[in-house]
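One chain of protein is taken out of this complex; the other chains stay put.
Lettered A and B in written order, each chain numbered from 1.
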Amino acid sequence: MKITAAPPELDRRAFIISVLKGSVAGSLLLIYPMGGGDASDMLETSEMAGLPEEIPGIREQPYDIHAQRFAFIVDITRCIGCGSCCVADKREYNVPDGYYRTWVERYTKDFDDQVWVDCPNGGLDGYQHPRSDIDIQVRDTFFVPKLCNMCRETPCTQVCPVGATFTTPDGFVLMDSDRCVGCGYCIQACPYSSRFLNPVTKTAEKCTWCYHRVRKGLLPACVEVCPTGARKFGSLNDKNSEVYKILKGPGVLTVLKESMGTWPALYYLGARLEVI
Amino acid sequence: MSNLHEGATMLVSNFVLPNDLHVHWSMMIVLYPYITGLVDGAFIIGALYYLFDVKTLKPVARFSLLFALAFLLCATIPLLLHLGRPERNLNMLLTPNPSSAMAGFGYIYAVSMGVLTFIVVFVYRPDMVELKQRSRGVVKLICRLLTFDCDDLSPRAMNLDARIIKILMGIGIPVAAVLHGYVGFIFGGVKANPTWSTPLMPVIFLFSACVSGISAIVLAYIVIRKITGKPIDGPCIVTCIKTLTGFFILAFSFEMLEVFSHSYLRSGYHHMVAGLLNGPLAESFWLWQVKICSGIPLVLLTVMAFIKLRQSWYTLLAAAVSAILLLQVFIMRWNVVIGGQLMSKSSRGYTVFHPEWFDKEGIVTVIVVMLIPFVILFVLGKIFPFWADERKAEC
Partner (left out) sequence: MISNYEFRLIAVAAIIVAATGLGMVVKARLIPDSFGLHGHYRAEAIDAEARRPIRHGTNASCLKCHPYEAASHLAGRHKTISCEFCHGPYADHVRDGKKMGALPVKKDAEITTLCLRCHNTEIKARAQTVIKTVAMPGHLETQQVKTTHTCNQCHHVHAPLKYINRAKQITGITGAQS
């Protein structure tokens, strides 16, 4: 029997198969520079000369979004509570007052191992004076910087009803502020309280590990300004990076709220049991 | 030397994480489950009559459908008032995230609106045919639309109608269960919040929804009949109260089981839950939700179940119990939604919630949003008669 034209069912099937094979997706890649752009089209050349690369390997080649792994390590033994990170973050993103993408907490311990935690204004003003509101003999004080944990099993992206927050193929949990309806579900779902509702844009917001800087081969703003090296960031593809050596080394690294099963990409060095 | 993680010692500094100070889900999010709960409970009454042939419920069956419809029409209002960017609400229909319970809202709501609207249309078709013959102009046009422009009231057509109603009811029950159950899962699926994350949450929400809906029907029936000077059908009230008793015992048991499990298992963040219920929520939970609004109804319902009462007393107690239970379910929603957010994720402290009067999600807004369904119900009552005994034909 001679078939003059493909029956409609075959055409449909072929189309679906081609979609599944990703050819449609592939052709879209030609139209949209989906993470295929490199750092050079993100920075002016003159700027690039003045801003040397801080994350090796980002600028040399086109950015392969599927082949990146980054880690952020916070070393509590080195944090001095200066609050530079909080100030830099607020300036980098014009964060509204009263909301924080990153903050530094102060843990004060007395001689009964009782822990008192405070965080005045998110640590933006630094910590200049001991606590005057509690009457204890201070045995020890330390600071804990906190920011988005970039969970690998992300509870926030799981609950977003419209797909406005998502994990990129290179491991960053980002916000699509044009899509967010401001329902606040992601804010409820985050176990680390990293998220807030921006009162100006009325959409959810959080720390993004300065994705826009990392894509240009620069360190996140808070890592950039930290004077003591309490915040460390790097690519795990770079075997000479500090974070690679720490992660692969023998020391003890912890994460926050491990029992939640979020598998954070933010690690803590020197975090004691009382840090939650 | 005290234990580092002993619950009480963790709460000493009352440390609230900087982003936890603000309570994001406010009174509109308390109201939304309350409204969909009323819809569910009212729908149960209708389903018991139309699908399960509980004949004693005939007096309130049609009214309960209209009641459910009036409230379902208003279900989106609290959500739109809550959203930071309500103009983007269509995103929920365009790109619903399959892993998000909240994304279900758009389609589940649409389907349940469709099912309930058609049930009402089919139930009231004989009334609409009669109204069409009596009216002119726009009203006549609406009636033509609602009767599919057909005056056929023959036994064959009526039998078909009855079958269609049964099928729609059969679809409607699981749809209604999902409509409110998914709200329970919105909370139950949040592992970051110790009072919310429990598999019992959808179950608790569903059973207390049925409690609130049935109470609303009972109270509305008694009040409207008394105001309009019409008699109250005793057996109907008895059946409603018996159903209410069953659902309330289930709802209360699960609520208490939840609290008891926490206090027994003492896992991870138990101290936060205990600290919440015995601290900021002590009055609103133990005194109001449990002792007053659950304890008194339990006593009254026991009396009504075991002691033979004159109908006037029974009706009075039924109205009282219904009013208290309506309050109980509202307080329970408040304690879950707002109470749950008082706990900081620092595991070390609680924030405070100040309801505003004139806010987008304020007290005045709550009152107005709760009044709108009654206005709609009033308008609906002008078109679709509430009570079967106002019509001569069988409904």
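Keep this in mind: a residue touches a chain if its C-beta (ideal position, glycine included) is under 8 Å from a C-beta of that chain, and two chains touch if they have at least 3 such contacts.
Bear in mind the structure is a predicted one, so any value in this text is a computation, not a measurement.
Looking at the complex as a whole, the chain kept out of the display touches A, B. Per the touch definition above, the residue from B:L93, B:I224 or B:I292 contacting the chain not shown is B:L93.
Of the candidate positions A:S84, A:T102 or A:Q188, contact with the hidden chain is made by A:S84.
For subunit A, the residues touching the absent chain in the complete assembly are 25, 28-29, 31-35, 37, 42, 44, 46-47, 50-52, 54, 65, 77-78, 80-84, 87-88, 91-93, 106, 125-130, 138, 140-143, 163-169, 174-176, 178-179, 208, 211-213, 215-216, 218-219, 221, 224-229. For subunit B, the residues touching the absent chain in the complete assembly are 90, 93-95, 97-99, 114, 148-150, 152, 154, 156-157, 160, 164.
Here is the rule we go by: only the chains that are shown with their structure count from here on.
Between the CA-based centres of subunit A and subunit B the separation comes to 40 Å, rounded to the whole angstrom.
Residues of subunit B that touch subunit A in their complex: 1-2, 4-5, 9-10, 12-13, 15, 17-22, 24-25, 82-86, 88-89, 91-92, 94-97, 99-103, 105, 186, 189-193, 268, 341, 344-348. Within the complex formed with subunit B, the residues of subunit A that make contact are 98-100, 103, 105, 112-119, 121-122, 134, 155, 158-164, 179-185, 187-197, 201-204, 259-261, 273-274, 276.
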